[in-house]
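Reading through the structure tokens given below for one structure.
For this depiction, one protein chain was excluded, whereas all remaining protein chains were kept in their positions.
Per-chain residue numbering starts at 1, and chain names A, B and C are given in the order in which the chains are listed.
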Amino acid sequence: MRKVCVVITARASYSRIKTVLTAINTHPDLELQLIVTGSILLEKYGSVINQIENDGFKVTASLYTIYEGNNPVVAVKTTASAMSELATWFDAIKPDVVVTIADRFETLATAVAASYMNIPLVHIQGGEITGNIDEKVRHSITKLADIHFVACENARTRVIRMGENSDNVYNTGCPSIDIAAGILKNQLPGFNPFRLYGGVGSVFNHRKPYIVVMQHPVTTEYGFAKEQIECTLNAIQILKIPTFWFWPNPDPGTNETAKGIRSFREINKTFPIRFFKNMESAHFLMLLKNASCLIGNSSVGIRECSFLGVPVVNIGSRQAGRDRASNVLDVDYDVAAITNAIAYQLAHGHYKPDFIYGNGDSGQKIAALLTTVPLCSHKTMTY
Amino acid sequence: MRKVCVVITARASYSRIKTVLTAINTHPDLELQLIVTGSILLEKYGSVINQIENDGFKVTASLYTIYEGNNPVVAVKTTASAMSELATWFDAIKPDVVVTIADRFETLATAVAASYMNIPLVHIQGGEITGNIDEKVRHSITKLADIHFVACENARTRVIRMGENSDNVYNTGCPSIDIAAGILKNQLPGFNPFRLYGGVGSVFNHRKPYIVVMQHPVTTEYGFAKEQIECTLNAIQILKIPTFWFWPNPDPGTNETAKGIRSFREINKTFPIRFFKNMESAHFLMLLKNASCLIGNSSVGIRECSFLGVPVVNIGSRQAGRDRASNVLDVDYDVAAITNAIAYQLAHGHYKPDFIYGNGDSGQKIAALLTTVPLCSHKTMTY
Amino acid sequence: MRKVCVVITARASYSRIKTVLTAINTHPDLELQLIVTGSILLEKYGSVINQIENDGFKVTASLYTIYEGNNPVVAVKTTASAMSELATWFDAIKPDVVVTIADRFETLATAVAASYMNIPLVHIQGGEITGNIDEKVRHSITKLADIHFVACENARTRVIRMGENSDNVYNTGCPSIDIAAGILKNQLPGFNPFRLYGGVGSVFNHRKPYIVVMQHPVTTEYGFAKEQIECTLNAIQILKIPTFWFWPNPDPGTNETAKGIRSFREINKTFPIRFFKNMESAHFLMLLKNASCLIGNSSVGIRECSFLGVPVVNIGSRQAGRDRASNVLDVDYDVAAITNAIAYQLAHGHYKPDFIYGNGDSGQKIAALLTTVPLCSHKTMTY
Partner (left out) sequence: MRKVCVVITARASYSRIKTVLTAINTHPDLELQLIVTGSILLEKYGSVINQIENDGFKVTASLYTIYEGNNPVVAVKTTASAMSELATWFDAIKPDVVVTIADRFETLATAVAASYMNIPLVHIQGGEITGNIDEKVRHSITKLADIHFVACENARTRVIRMGENSDNVYNTGCPSIDIAAGILKNQLPGFNPFRLYGGVGSVFNHRKPYIVVMQHPVTTEYGFAKEQIECTLNAIQILKIPTFWFWPNPDPGTNETAKGIRSFREINKTFPIRFFKNMESAHFLMLLKNASCLIGNSSVGIRECSFLGVPVVNIGSRQAGRDRASNVLDVDYDVAAITNAIAYQLAHGHYKPDFIYGNGDSGQKIAALLTTVPLCSHKTMTY
């Protein structure tokens, strides 16, 4: 029975990994050790820990690690703090394998702690290309990780080209697609976002066409976060289409993004826009599935929306380099360009599903591999 | 005038980088910001900080970061501690570029702090291959670094293959060769290691043939450190050749290594062996230059000795994968194999110089590049 | 020339200590080393660091130390983080004496770092009695401190009774009174809080009678913060008198307090209430000087208002045990009691000045003492 320790540091990672957690939890040969940290614990970001426990997962350890300040200095300190605490806990619970997800800055803490402690490290979703600090973090984790569960073929090729042994690189698809696949089976007929989540702002008819906006600050451009969000807000204002808007991640720049949004609200009090902090992934994907278009820079546009066929207007550099299906239209921070792209997507309507990020069984695949892959914390370059 | 912040965490790194520091310090367009941490500050490891200040360098900040325990848990905590402190200091002194050296576990702290704070990061001596945790650390730093000053052509090729832009990868040679080159010019005729450094153990005639031993614990094999050192001790005992022996690095396993050495001493009180904690590099290289053979697993055998033509018996996996000249004979942890290899090298005598790690102007090259390379903290994979 | 290192961790401490800083800065025998940390650096709490620099003080070091979470766990971690960073900086700047102020939880970090490093420690404002965790912190600091600058005679008696040598306990008065004294001399005739600070909420005529509210969560009762603030809000609502309201400190419970305030605002959009994050102390005291009454639990009601003669309704336990003049009326968390007390104070009008906390030369006194008191970091109990 292998003890699998999964470390989750943010709402988005939890949503993405959820079917993996379920598959581990129900697998007879695996024991789940779940460590939550980062914004998962903070009320300000929706106390995701409550959702995790309501979903039936037992939390092994909750670690407060985030420094206030929302700037690069505290990003380092937050990472260091997580690293130090994780070392203590890995030593206490002695996992057979540690799993880290994607590329948020603080996830490097998990990778360093596990690899320095000679615990085999699995990295989910390495090998992708984006346009910010995550880029450095992601590939740096690849070089610390022993086993790679990548989400698409290009990612697999890239991880191997970086010198990883191809025997240790598996294309499992992206587990976020699993939930999207679940949504197609269960359409949640009575789903009402206003009733379920409240939110702040105007009320409108969610059965009529609407768009969804999800735009995060870009770490390497965090001084421009306010201007960047204002482009999107202006485009929305011009198009006057009802909008569900999600609050940004707690990355450097998030305060500026929030300011831009607040100013807009003060001036446009009757605009049909509704703000949410977060939603359970199933509900969020349902909302997305029925949306006319997704606007912003979330990876959801690249991944889940390719499978769901939802039209996407992807703004700026945050997802640059990620493999994408034909549903995505890329634009720069420019009011006219954003407005035109949204108009084009509204006219086009939904796309056919594309399976580049998997077909919905990623969680099962990963759990199966976790029981069988040879575990080793020592590796050498292939060249 | 660029502010260049160099972070040094161990005696070996200081020795290696010294000519770079001098070249930065004397360059009219560069300002040196020197941060020392790790074992540099500890009396137990020879208070290298005193040597640094005696060498005329001004220390900007001294950071205590090492946790006691000598095991993988505290290796993580030490790294985290350095990371957090470095963030504060980078914020206070605002360097234009940060320089990190080689691949000790705690150097990742420098790389993370600089890259997360969007400060351009130079990595010296990436792209090499060895056989331990350093391997993961080194390549992980490569993926965080913006500019790479590598020590040999193979390293350059490897860094580029990992997806780094070739415009940012420079073969500067290894600055450790600079000091070796200096030694050839200045043979220190009256050099007497006993008089200069004292040391512990027997006294013998250093003008007659002797060997030098420098063997560190291997991080990924730290449970075997005692047995590994005993192989070498037994070989020495068989050959009965006078020996200068250097204490190991403070890596996990160092206590075991030290125990092995102490037991040997208790039993072989009259054996012609002399122990030193450390020496100034010039003195150390002089001692090496005149040695019949170097035994152990130090990178000095691979680098400086290739240039100096000193015969080397390299034991075990620590330097596995490093490019080497013909002066190096590789053996496993095996008393007979080690004994035979030493005998072979003693019979062979010195080798012709080989310039695979540079020809003595690496410090100058690096300082010159630091004034001219475009500085950027944002990069993308080349594939 | 003595190097005096003052550590400031929060807006309130800065306001209180400002005349001391000025007196140190202008004293020929003292050199000020100013370290700022805690909420001083955070935009969320008004980026007090900008105000400090605008006031002409040079900041020696800025240390990010606050963990997000607003609960007792992170209060410990924030304190630990400050402690560790301060040790590094005390070691770097080698102060002759360290000054810590009052009793916020994180100030214990300053006291521990200085005393453990054998640096003489001055504590300003020990010996007072209040009703929360500050109580433990304050007296604990007294037992670590070498020299005590207390604010009133009762405090002096109490510090001595705790076993401190009376030679090291000086009643300097409270430096916060210095600024209040300055206000009496310079009445700032054109002062307009709306124009100077913006704020949020309604606009009303600040030349007509108004009250000021400043109510912080009580650390030991932080689960009740929302109900506690609602009592005050209800009383204000009943009295309908124009109100200037200041946001609470970042103590555990502050989120609950903020929630209570936000709910009130959503329902009472036209109520004549104006919210401010903070003000320069001179402006704040001017606002207070002209107020009909101060409501809440701030120590300003006890100290500055005794000198200014401003009527105060002090709610709950936060100031329990502090020596007070006749201008203070104490009430419990009870809407009727609060309402009646405010009504009483409005009817009574201003009080005569009382000098229990000094008469305005505290900063000068402290600076003078700092040049002359014998410095020692070793003490013994008097019994």
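Just so it is clear, a contact is a pair of C-beta atoms (placed from the backbone, for glycine too) under 8 Å apart; a residue touches a chain by one contact, two chains touch by 3 or more.
Model, not experiment: these values are computed from the prediction.
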item	value
Contact partner of the left-out chain, one of C:19, C:60, C:84 or C:299	C:84
Absent-chain contact - pick from B:18, B:77 or B:123	B:77
Chain B, residues in touch with the chain not shown (by the definition above)	41-44, 64-70, 73-74, 77, 81, 255
Interface residues of chain A (partner: the chain not displayed)	61-64, 84-85, 88, 91-92
Contacts of chain C with the absent chain, listed as residue ranges	72-77, 79-81, 83-84, 86-88, 90-91, 105, 108-109, 112-113, 115-118, 129, 131, 133, 135-136, 139-144, 158, 161-163, 220, 320-321, 377-381, 383
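One rule holds for everything that comes next: only the chains that are shown with their structure count from here on.
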item	value
Cα superposition angle of chain A on its copy chain B, in degrees to the nearest 5	180
Between chain B and chain A, distance of the C-alpha-averaged centres to the nearest whole Å	40
Contacts with 2+ other chains: residues of chain A	73-74, 77, 81
